[in-house]
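Each chain you see keeps its place in the complex, though not every chain is here.
Order as written gives the chain letters A, B and C; numbering starts at 1 within each chain.
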Amino acid sequence: MRFFSDNAAPAHPKVIEAIAASNRLDTAYDGDEWSARLDGAFSDLFGTEVRAFWVTTGTAANCLALAALCPPYRAILCHRDAHIEVDEAGAPGFFTGGAKLVLLEGEGAKLTPDALDDACDAIRNDVHQVQPAAISITNATEYGLVYRVDEVAAVGDVARRRGLALHMDGARLANAIAFTGDSLADMTWRSGVDALSFGFVKNGGLNAEALILFRTELADQIAVRRKRAGHLLSKGRYLAAQLLAMLEGDLWLDNARAANAAAQTLAKAAPDRLVYPVQANELFLRVSAGEAQRLREMGFDFYDWGPGQIRLVTSWDQQSAAIEGLAGVIAAL
Amino acid sequence: MRFFSDNAAPAHPKVIEAIAASNRLDTAYDGDEWSARLDGAFSDLFGTEVRAFWVTTGTAANCLALAALCPPYRAILCHRDAHIEVDEAGAPGFFTGGAKLVLLEGEGAKLTPDALDDACDAIRNDVHQVQPAAISITNATEYGLVYRVDEVAAVGDVARRRGLALHMDGARLANAIAFTGDSLADMTWRSGVDALSFGFVKNGGLNAEALILFRTELADQIAVRRKRAGHLLSKGRYLAAQLLAMLEGDLWLDNARAANAAAQTLAKAAPDRLVYPVQANELFLRVSAGEAQRLREMGFDFYDWGPGQIRLVTSWDQQSAAIEGLAGVIAAL
Amino acid sequence: MRFFSDNAAPAHPKVIEAIAASNRLDTAYDGDEWSARLDGAFSDLFGTEVRAFWVTTGTAANCLALAALCPPYRAILCHRDAHIEVDEAGAPGFFTGGAKLVLLEGEGAKLTPDALDDACDAIRNDVHQVQPAAISITNATEYGLVYRVDEVAAVGDVARRRGLALHMDGARLANAIAFTGDSLADMTWRSGVDALSFGFVKNGGLNAEALILFRTELADQIAVRRKRAGHLLSKGRYLAAQLLAMLEGDLWLDNARAANAAAQTLAKAAPDRLVYPVQANELFLRVSAGEAQRLREMGFDFYDWGPGQIRLVTSWDQQSAAIEGLAGVIAAL
């Protein structure tokens, strides 16, 4: 059984059905009826007027947003372990035209107001040093920790105070919301988020992610940048239909809850091995090389995460039986 | 009935089936079993070793290829009406880091060796003028004309003689091949093509295009550039499966033949109105404004193409009855 | 004698003196006393508040301005023969991050309002086509023709009407002003120019050009972009001192008048051979290959400018005797 990534999981059947159901003639690009419903559907979901763009990857969502929020000659503050820094092949540099990522420390890949203030204060305000323009946070973080609403709001305060834009990489925002029970509105725009990469693919989608703009005046620019980056698909209806299917009946939230529940089951099996508290759908466990090998021999798949640690990621589709099985195995290691 | 774009057509049922059939757990990105079969499948198809990459748009395929073939400080020779110049929002400038498109004239959007030689000769060989690095041709062209093998080879000769790379935008290569009956090998690498954007979406695909590298040493760079541009989807299996379905039993060729046949039926209805000979699946007709309005009132949809001209594009899925109907209407205008 | 470029001429002695006179300890970059005087000196010269930046090349002045006026995903309208298109190695693409130059036709490398309107009207207003953001004109043009104030104002009207910025490449603005006798104010900001590359090097300077911003709110961005492009010299005083020396006693205007007068002397010697009326300091003459060779054998140096034409450029320092000599030779060809 694979626990190395939620990207490995299949798409939810309703997503496949939605694709099949949208398989008829319509206008090209994003002129179709499904794409036309996105702004409304996401505005309803967030309780405010937003502009919603389908894209096919989180990298595209993140970097289109960052390019609109940060000119080429300024900087984005993010955690040293942020996905945009570590796992996107330098895409922020490509999309922004060479803007700089300033890397901050922080427990569990979370940024704190103090760390942000310190980083800003350390930058001389002259033309020789790159001045910050934006902050990017990831919720849930790369270590499966969740920013609560007040924590996002505190980052939002720093942003407002210093005239910086705030981007949220929400590749696993659904898992974060499933954990805290907060509203999407409180977690995002009410806490100062300007643009959100809202992930669906890891959460049961097929190949549609959403870029949500709370600063709707950026929409025209984003539309052009999306096309210019080759991300305006000619048959956009199949992406829009996926997103609508994920919103229908809060499927996105159900899926996230399922994945989180699986993670909790595993967490309870090995509380002493946890590197971080388990909040979303990722577990980082202290496991010796021998133990890791035994798990693999039993058919469990996962990433090594530095010496003596492994990462497990649970998915929306994991069966209770399998999870219980792994939980038992871990407990018995 | 819509004739404004083959992008409006639905995906072929076998493509939808392939997506559904690949909806199971597998490795993320392009580590899955379908993606792993692409190089082999396309190498077989082209009769030589190639490297094949799925992407979701022709723009991405074109511009990833061009970025690998042309450094930021050099130029790409293309037709003034080429899609990369006219309809990709400046994507070549973005992907290449500012390389220049040198725009050439040519009947029906085709480049000739003479036009290419003249363009090269007009560039002073010094650091002040941007030196060419690549040629890009579109087959079939933006006006539905087809380069025959000897024409591609003649362009390939110029490329080799002048040390330029040769890219082919094959958004409608299937239609070109369906028209000439030539082999894909003759039409591409045997005629000097280094990289090919092989279109499937306009031809019954859903959202998977193929970037084919005949210069396989570029593959590592393309793999990185694809990721960096946000085009490495996390569940690539659904793209790979689409491409494999299109290759299966030469579905790509059947679809193109169907679209071409529809275009021929329409062409025969109005031979005097044709702006260009009809070879692939596009028709450009001389039609007065009043006639165009009448067609629209009868429920036919198409683009105006400058004063007194309209463009019709036929698709793989068009029913004979509908086509005959339109043909009759046009003949009776 | 060399007539192939005003770049070949030496610097005016007063410029050398100014460099020597500023050769003492001062603050680095542009913190020195000479740099501090530039804004004031140029504001006086233009009769309005401007921000003035020294740079070392016209290419840097042009492209820094264009990068501030045009985002990466939009276009600059310019003449097909504009220096930014023909002779700057693609620098606009580099500085803007891939913005597009849309090339217009126009007699003598001049843009007309009609040509600009036609070009804008030909661009579909959608995300597929690159939308214009700026116009760039060159005064005097690459063929030595001068836009008069009303012509600049007419271009400025198009710019304002369409929401475009207006840049003037004034590599030889001094020669244009010397020809028309107009004020710098009328020729630039009063006619709608937002940013000006004001050339000094071809006109007796050593290596200092000026970038003048009439939209002073762009100054902070330009300051950063200048540094980021490696154009913030660490001992800026030597550039600022050159510019101040050129302004002192209107040396810039005296030099331009001298160069223009030399051109007029030559023009009068061969009125029938002129390809364009001579207005600034460039002459384009119809001369057979044999005649061109004879001129070269007599020691005159110049560029061939296509078949049957040559280009002569006069400079601030040319002696009457030499000019009269060449005039006589040409008259006698």
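As a working rule, a residue touches a chain if its C-beta (ideal position, glycine included) is under 8 Å from a C-beta of that chain, and two chains touch if they have at least 3 such contacts.
Since the structure is predicted, the reported quantities are computational estimates derived from the model, not experimental observations.
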item	value
Oligomeric copy total, full assembly; chains in place: 3	4
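By our rule, only the chains that are shown with their structure count from here on.
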item	value
CA centroid of chain A to CA centroid of chain C, Å	50
Computed distance of Cα centres, chain B from chain A, in Å	34
Distance from the mean Cα position of chain C to that of chain B, given in whole angstrom	42
Shared-contact residues (touching 2 or more other chains) in chain B	88-90, 94
Partner chain C, residues of chain B touching it in the complex	72-75, 86-90, 93-94, 96-100, 103, 127-130
Chain A residues within the chain B interface of the complex	2, 5, 7-11, 13, 16, 19-20, 23-29, 55-61, 63-64, 88-91, 94-95, 201-202, 206-207, 224, 227-235, 238-239, 317
In the complex with chain A, residue positions of chain C that touch it	71-73, 97-98, 127-128, 131, 221, 223-228, 232
